[in-house]
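Only one protein chain is missing from this complex, and each of the others stays in its spot.
For clarity, chains are labelled A, B and C in written order, and residue numbers in each chain start from 1.
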């Protein structure tokens, strides 16, 4: 239904927009090995986005394909978290954002492997393998840079301070997520309180339940990198509305203008 | 006719795209006085672009207004010189590009005041006053920065080297310019070789005739700024095709994607 | 004491204090702080609007918007000059701004997310600013009062242009109408917060009113703004996002809902959606421009030496 479609759009947009920011790094990375690795991560996320947006189109029933979602929606219909849309900074910022994003998304996809929606479950199962690698890549660079030179340590601290204000949003459940996360229990719980039914999977995950795993992983990586979790306030949305509500940062409009420019110049085009 | 429309598009696009690059400086300038001055120059050029593109629409007879030209043409129909579309650099680059652009354009508009097309002549007359100020502004800053600190001198030299490869193109006549520049003599010369008719004005100016004035002004300003004209080769077009032919640099696509994004998202919109 | 009596008399007679006049330290400090904040607000306020200059969907609107942002830079220049007549220094004020030691209007800590925001900022934000500022044209400090006369005139012009943009968009497509409504929804409450905390929570108001730096309380001005704006929203065809908004015959004013003062305090204390972004932007522009200012100073120094020798 509509909720499932909206949920797939959220997870798909996260991957699509994060992939876009990584695509912009292409030809600007410090080593060829990093060119290969970052392009690979961007490709994995693009693949996840395609599957999720295709699933959204099917669940929605409106007949929209993946390209409709990517190229013909206005900004306020994009439902990604704001973390992924921020303008690129230096390589430390790339590493930090990727560490945060992949740690969060790995925890999420790991649980979604048993989603009651079998398509979503399959997408998640595939994604877990990919994101495990992304997280390792980011963690390794976090350690290298945190425990590298004074300069790299300083840059990692600045990157953490820039990225961290957008972390809380990752764990804030949107009503769609809340509904899909409990629906299983309600749907199945009707009169049946036996062991099996209590653990019947939901379609979605309440991201709030991922926080402690995220905090543990980050604590571990930051410790190995001689870095500390920064003390910075989260950046609020507008009147409580966040990326999941379609309310973004000023960076988003420019990103979409670029991403959608060719497709929109040729709305009847075949590619 | 079509040539007059094409010519107005060329001069209009120069102003429109140069204005865009100056608009992007807004809120990034080193002093408030510069914020006011640069916005003012961008406004003047935007005003010239509007008059010229409106004139183009009238001459073309296709019923297109200024906004059609700005927002609904594809890249290869933009006829500006490549100088104006280059990505912004530092303030020295702004000053250098503006000095080159306004010196060239002032020489051009000065002669166009007697264009046989009365609308073009009026636009040029208005523009001369504006561009005189732009050129003075750029010249003053060229002197200040060239003859300021070591750092500012170094930056001005780098800016000159970056901008200069696009100077030759300013004086390369497109066939449309060539036709409109001679047409008067031909049109009026028919059997009448008297003094008055020989000096009958053309519609357009062959930009090649502006070079010596340009070189003199630049030599004077650069000398006062303790700077030298750089020794760098001009950057060719593709198979001889330049901005006036609709062949641009890779910077142009991004510029247009941004500039046209809102208008194209709402083709039926009223603003 | 003679001086102080003279000052009190000028204030009492509703005349103007001029730069050369004696004035109490508190008066000077309060004014410097207020004028600097006002100047900073003009400068930071350029950012959310400049965000749409390059994307303005018609050349006419592009020119209007660019001219407006230019006016704001001009207002900033004016106001910094007025503060300088009180002994403040522009460079110092700029440094206080980027070090978060002086504030600017919180309204500019919200993002501009679609082109209708440009119109709504003109309509609501400039509208609220005018309500705040018209009384300042009668401020007891001469240079500030005179500056405000010109600024208010230009802001009224901006407000009309903003409203006119919205009117035009409302006659456009359904999507455009949604853009206007969306922008109105986002800017309405922050605009009401522009008048500052409620009177019972505004400690400086009494002294400022006594010195005739301020002429009306926050709540008085806020009510005036609401009364003025509700009919404009109706004419426009947008819904203001407050279900409690209703005409009160008894009071002769519109009632309106409770403002979220916790949000206000968060934004004021640096934790709004764009505080960090706005300051980082201003800081970077200032730092990127350092070599230019140094070069200009070095050139001027050489030049004046040459003139002397």
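Keep in mind that, in the parts below, contacts are C-beta pairs under 8 Å (C-beta built on N, C-alpha and C of every residue); 3 or more make two chains touch, one makes a residue touch a chain.
None of these values were measured; they are calculated from a predicted model.
Trainee: Based on the whole assembly, the unshown chain contacts which displayed chains?
Mentor: Even though it is not drawn, that chain still touches A, B.
Trainee: Looking at A:39, A:119, A:158 or A:182, which residue reaches the missing chain?
Mentor: Here the residue in touch with the unshown chain is A:39.
Trainee: If I consider the whole complex, including the chain that's not displayed, which of B:88, B:132 or B:249 touches that chain?
Mentor: Here the residue in touch with the unshown chain is B:249.
Trainee: Determine which one of A:173, A:200 or A:259 touches the chain that has been left out.
Mentor: Of these options, the touching residue for the absent chain is A:259.
Trainee: Which candidate, A:49, A:217 or A:242, sits in contact with the chain we can't see?
Mentor: The one listed residue touching the chain not shown is A:49.
Trainee: Write the list of subunit A residues that the hidden chain touches.
Mentor: 16, 20, 23-24, 26-36, 39-40, 42-43, 46-47, 49-50, 53, 66-67, 70-71, 90-91, 143-145, 147-149, 151-152, 155, 258-259, 261-263, 266, 268-271
Trainee: Contacts of subunit B with the missing chain: which residues?
Mentor: 74-76, 165, 233-239, 247-250, 252-253, 257
Here is the rule we go by: only the chains that are shown with their structure count from here on.
Trainee: Any idea how many Å lie between the Cα centroids of subunit A and subunit C?
Mentor: Distance between chain centres, rounded to whole Å: 37 Å.
Trainee: Just curious, how far off is subunit B from subunit A if you go by their C-alpha centres, in Å?
Mentor: Distance between chain centres: 45 Å.
Trainee: Please output the residue numbers of subunit B that touch at least 2 other chains, ranges allowed.
Mentor: Within subunit B, residues 258, 261 contact more than one other chain.
Trainee: Among all residues of subunit C, which ones touch two or more of the remaining chains?
Mentor: Residues 55, 175.
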